[in-house]
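Left out: one protein chain. Kept in place: all the others.
Letters A, B and C name the chains as they come in the text, with residue numbers starting at 1 for each one.
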């Protein structure tokens, strides 16, 4: 197997950074996941939060997380104002709210010079997404987007192997993500389910924005090249709703490499069935996020190889620096979020210290990746509405 | 799980039937597979063959199979003639030659009143396929087509469960078939590889005819309803050739149920990766032909269930009658071919004895299934050439 | 991986041999399995049978298998007599009856000069087993025993890899076989279950004879060296019965290599869970008979490799000559029985023709392997009764 080289260890922290969070109160699932990642990285203290706009929920959630009373907020604007004014104010904010508030919240904190970590999809419109791209470029602030699967050690390994030519010339790429939860009738579903199918909150798509963007980012990240065009077919197969809950897409990666994306959130029996298969002319790779420790590497007419996270045994430096425990001590999604928050911290610290980091050291998703995801949403929707015409997926900035 | 009912045991044989074979000489893979299925069923004696048009190959192959010298032929027309004239002539012929000869060979034996078992794809043109449908209808002869995967016990189980409503209303169907063998440069490949990419022999497609038709038949068979439309994108990703080696399709099943088909024969690491996933609004089924004993049955928000071939444990009668060994004694592709040849024998015997079989007893693929496969080939090709327009997949007869 | 060499193709048949069977009538499972293997090999015609001592069962079973009326017997002694007297009499007999009749039946046919294929365990006493060894030596007849798992292509591959040093020096060997069927209360169980727990029919053990002997043979066969000593602990955990249904053993292979055997037939959820793991000082192998196509090969600190049946891709000649279909077209237990019956046929034909076969060409289990199994039964029983003392497992002949 191609030997892997050129990696650098991640730099150590000078101090633990201070993180604030918007959203994530009781009933939220993703806020808790952010917090676990931040803790695991040992790079962050979560010290402030506007966990909910409802005062009681904000209070109870903030106390459950052991926030100081004076740093439990109910309005993110107040939070941005006060935290910016404190000598021990937050270094960065994590935005974990429903989609339609991401843009305004990000703007509020960026205006105070605070770095931003945002959930995906980045915004509910491409215009908003491009606005954030522009603001980031102007301010030079760190702007990370939490496509967390890409921070799994074996995804980094896959990306490196492809970059190093282990598959030969890339030929086809298939990404799929199946879930079952949206089969729950809307009236029985929780708040998180309600807003995800409400166009006024979630934006113009449901499933394409929620999990299609993960497929889109993962495919491009692993293959090291963007998706340039899509043709899509949307379906609403589950309980009646205004938006699609299933989509099948054909895509083109740079250089015309063909691929597919299949997504559905009404697929009974599927939990978080995100799977990528990349075929070159010499070998293929397969990774399934529900078994994140395993990367299947299969060369033409050779026994299949099972690569596992750990040092040695064919694992390259980009994966190895995220090896926290030896092979066989399984890591999973919390660890991937920890990796992501570690990279965010290194970026934030470097910006604050004016430190230059080597090119390619950090591979966390940025505001541009977030904007590309929003572009995919709009392109896929347009394609589906046109009966499956090809739609461009690139940003013209 | 819905209890399964209404099955009947398969009738016993009166005598072992006599089978002839065309094709299958040394170097052929599929002829041997037919023969193994016929033997395993204990319903057939393989007594005659035109195993090759090259006399020496025909002789050597015939002797390797222990055929009598006077029943080793080099010309199928002579074979049809002589066998029809013998008192102990063959009851049926198995056609295992390259695609472009299926039609003529089938006609030669049908004209002699001999039942036909043909490889797929049935013919190289829809006109020829429809001609065989017409001839079969006129003669009343048995005409089976060897979509053998559909004779696997757990595929029968899947079909029955869907018919009995175990999945609720069907919502989406995904079938894929990945192989790697066509990555071999053509000059290094065997004869079977050579003709498969030669349009003058194989017909207008390579991969769509070779394995796409399996996906098409399996999807329709398991779901109990036809595919009515397709839109396809063909690619030639492997060694240069005149035909496609990869195709991605969107399809519609009857009642508008959406699905996909993905096929490639240049996917390194894939051997015979035929997999079907059917999602209803209550549950899903998944079957992978490389693990044919296992049927995954997953109800919404319940633990996944692993059904296995055998009697009891939720297995219905249609699968149970193909249970030759108890659960855990693995059966596989030879056994599936045995099942198929058992059904062919029952049909042939019934026709010869003028015996009426209960409707639905036998589920082997017929000449109409074969013609539907040829229709798919032409529709997918037309769609791909049109840039992905929907093309009709139904037969107008 | 060590390249594999020195294999020879198996010789072709001169004619199809004639097989008789004793036992295997309606209700028998194993008789049918023998018959399927014989058919699949294309080396045998099954032409005579004493399928049952009950005349009606014998008749019905014989007709179901399409035997000629005059070759359906109810007494194996009559069958031996008459078949020996016919010019077209059987070449060999397959003994598929309960254990306590194996010895007498084998003697009856050997006395007529007919080759023998016997189920395991060979006999119900070591004295009887050694008597058959002696008779075989005196007559020079072929005497095969149906440890069929050892005829699986990937088991042959494992044996060859170990012989060729792919694991380094062998260090430990673990074999287990778990089934669930004996949890069925005896009164609800079929005839096959009844006699298997009746000491007057089955001999001094239940599970040790039924599946422990498979573990014993498989371990020795794969490792290429005998088990020399055992220490055992018997348990009756399931429905009350006179014999053990579970046993745990420590064993020694030649050269003092340690190992374990674990067997139980009252393990809910287990079907035919026969699994072998062999560890050397460089690598390990693992094979599970429920997934017979796959051989896991794992070198120290390297990615695990998944070897699959087929030509190329690291598969040696001993496995390759049992490759009937290319990689990915799954073979399973019927195919293994076919392999076994192919080897039996070659041996029988060679004996009849006075033909010498190259040493090591055939690897089917012989009467000596059968006797070693009976020795294991007696040794394990003695050890368990002694509270776990080591007991010798070798034959002194």
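Simple rule for what comes next: a residue touches a chain if its C-beta (ideal position, glycine included) is under 8 Å from a C-beta of that chain, and two chains touch if they have at least 3 such contacts.
As the structure is a computational prediction, the values presented were derived from the model and not from experiment.
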| item | value |
| --- | --- |
| Missing chain: touched chains present in the view | A, B, C |
| Contacting the left-out chain in the complete assembly, out of C:197, C:215, C:304 or C:391 | C:304 |
| Touching residue (missing chain; options A:225, A:241, A:271 or A:352) | A:271 |
| Option touching the unshown chain, where A:22, A:40 or A:247 are the choices | A:40 |
| Residue among C:36, C:196, C:296 or C:324 touching the omitted chain | C:296 |
| Residue touching the undisplayed chain, where the options are A:144, A:280, A:310 or A:388 | A:310 |
| Residues of subunit C in contact with the chain not shown | 167, 171-172, 174, 180, 183, 231, 233, 235, 237-238, 246, 248, 250, 258, 260, 262, 264, 266-270, 279-284, 286, 296, 298-301, 304, 388 |
| Chain not shown, touching residues in subunit B | 297, 301-308, 312-314 |
| Interface residues of subunit A (partner: the chain not displayed) | 12-13, 15-16, 29, 32-33, 35-36, 39-40, 42, 63-66, 179, 181, 270-273, 289-293, 308, 310, 324-335, 338 |
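Heads up, the rule we're going with is that only the chains that are shown with their structure count from here on.
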| item | value |
| --- | --- |
| Geometric centre distance via CA averages, subunit C-subunit B, whole Å | 34 |
| Chain centre separation in whole Å, for subunit C relative to subunit A (CA means) | 55 |
| Inter-centroid spacing, subunit B versus subunit A (mean Cα positions, whole Å) | 43 |
| Residues of subunit C touching at least two other chains | 308 |
